[in-house]
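One protein chain omitted, others in place.
== chain A ==
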Amino acid sequence: MSRVELLTPEGLRVDGRRPAELRKITSTTAVLSQADGSAYLEHGNTKVLAAVYGPREARHRTLVVHDRAIINVEFNIAPFSTGERRRRGKNDKRLLEMASFIKQSFEPVVITTLYPRSQVDIYLQVIQQDGGVLQACINAATMALIDAGVAMTDYVCACTAGWVEREAAIDLNHIEESSDTSEVTIAMLPKSGKVTLAQMESRLHVDKLEALFTLAGEGCKQIHQVLDRTIRNRAEELAQKLAV
């Protein structure tokens, strides 16, 4: 099998980035009028739309928890989002797993005790994917939750890092992801530096993990700055509207 050169002799990656360079992130909040909060996030060519409905009355009475809100994450991948068209059923194990990861990374951050007996729905729609779907989804969900005004202790920022040939690289794209690289996704609370999610599914030498963790942590901080700027701009815009 012919392998793709992932790293040029000069140390540049397939898309011309340096190893510790993120792709361009564009984010917008309040994109949907129907939802209580929404966000659209582009991470390079990965495009994700997030909508938050709630806190609202829990749909099933059996699910109600009397002293806090439950978080529900639904995940939808557009069939045309990948290179190969593949229909993923609603009960696809992989999707359910991802949804559960996202749910669990937000549970400690959202102050659920403020909304007893209710439910917060986070709906995610992946429109186009080019690597790093989980990180993009988590970042988009954070933005949508903030836009919905759900109380949270901190942002949740996620970033991936992987070992591309001989170098630790950040924010892998689809080509790098799919050619046998080991990849770590971590979600971090930038203020405290705590990690709410760390996930790796391939082989990696223990000595190399440290480097990846630091790199992904740096990435999370950078992503936080980008997201925070969007949120602040939006808040200023709203404040100005209120003042008039």
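A few remarks follow.
Rule of thumb we're sticking to: a residue touches a chain if its C-beta (ideal position, glycine included) is under 8 Å from a C-beta of that chain, and two chains touch if they have at least 3 such contacts; residues count from 1.
Note that contacts and distances are computed from a predicted model.
Matching "Centromere protein X", "Ribosomal RNA-processing protein 43", "Elongin-C" or "Trafficking protein particle complex subunit" against the UniProt entry of the left-out chain gives the name "Ribosomal RNA-processing protein 43".
Of the listed positions A:Ala58, A:Val110, A:Leu124 or A:Ile231, the one in contact with the omitted chain in the full complex is A:Leu124. Interface note for the absent chain: among A:Ser81, A:Thr160, A:Asn173 or A:Thr230, the touching residue is A:Ser81.
Although one chain is not drawn, its touching partners on chain A can still be listed: residues 32-35, 45, 49, 51, 53, 59, 74, 76, 78-83, 85, 90, 121, 123-125, 127-130.
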